[in-house]
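The other protein chains are all here in position, but one chain of the complex has been omitted.
== subunit A ==
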Amino acid sequence: AMIKAILIFNNHGKPRLTKFYVHYAEDLQQQIIRETFQLVSKRDDNVCNFLEGGTLIGGQDYRLIYRHYATLYFVFCVDSSESELGILDLIQVFVETLDKSFENVCELDLIFHVDKVHSILNELVMGGMVLETNMSEILSRFEEQQKLEKSEAGFSTAPARAVSAVKDMNLPQKIKDMKMPDMPHFSSLYQ
């Protein structure tokens, strides 16, 4: 694969999304996440976004390309066939798509709806190869699939939805889960 893995984790190293395009056993996956977090969290905010890879996932031909947005790190582990600046832009596209899909996305959205994040990611990258870079195309595909799911949600899932709605009215929890500040918006830097 050209992209070996895509990882999203927060400032404390907790994984928010993990996608490995090469098979690793679960404990090795966790090790990789920890090592990548250690490498990336040491970096200042105004240094370059490229890291010669770690020992577990890295190797001669691999590089870590990452971006830090508020409380989240988005890390792509790629090989030399990828354009470094191109991947940085791709991360930006990914984040902006998340932003549009979740309406001012924040970490909590990723925490509670990681399945949706996977759906979006699947429209960008497939099997470690870049599938689509046009944001409106990605967004419209995702929204169509969301619509399809909504239309399928008929009688059989109504009770479940009702229960969810009731659960969602759990106010103390709502206060606890108050959304955090907006993520900064970046205009596309390299394209």
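We take it that contacts are C-beta pairs under 8 Å (C-beta built on N, C-alpha and C of every residue); 3 or more make two chains touch, one makes a residue touch a chain; residues count from 1.
As a working rule, contacts and distances are computed from a predicted model.
When the listed names "Large ribosomal subunit protein mL40", "Alanine aminotransferase 2", "AP-3 complex subunit delta" or "Phosphatidate cytidylyltransferase" are checked against UniProt, the chain not shown comes out as "AP-3 complex subunit delta". Although one chain is not displayed, subunit A still touches it through residues 2, 15, 17-19, 21, 23, 25-27, 29-30, 44, 46-52, 81, 83-86, 88-89, 111-115, 118-119, 122, 126-134, 137, 141, 144-145, 148-149, 152-153, 156-157, 159-160, 163-164, 167, 173, 189-191.
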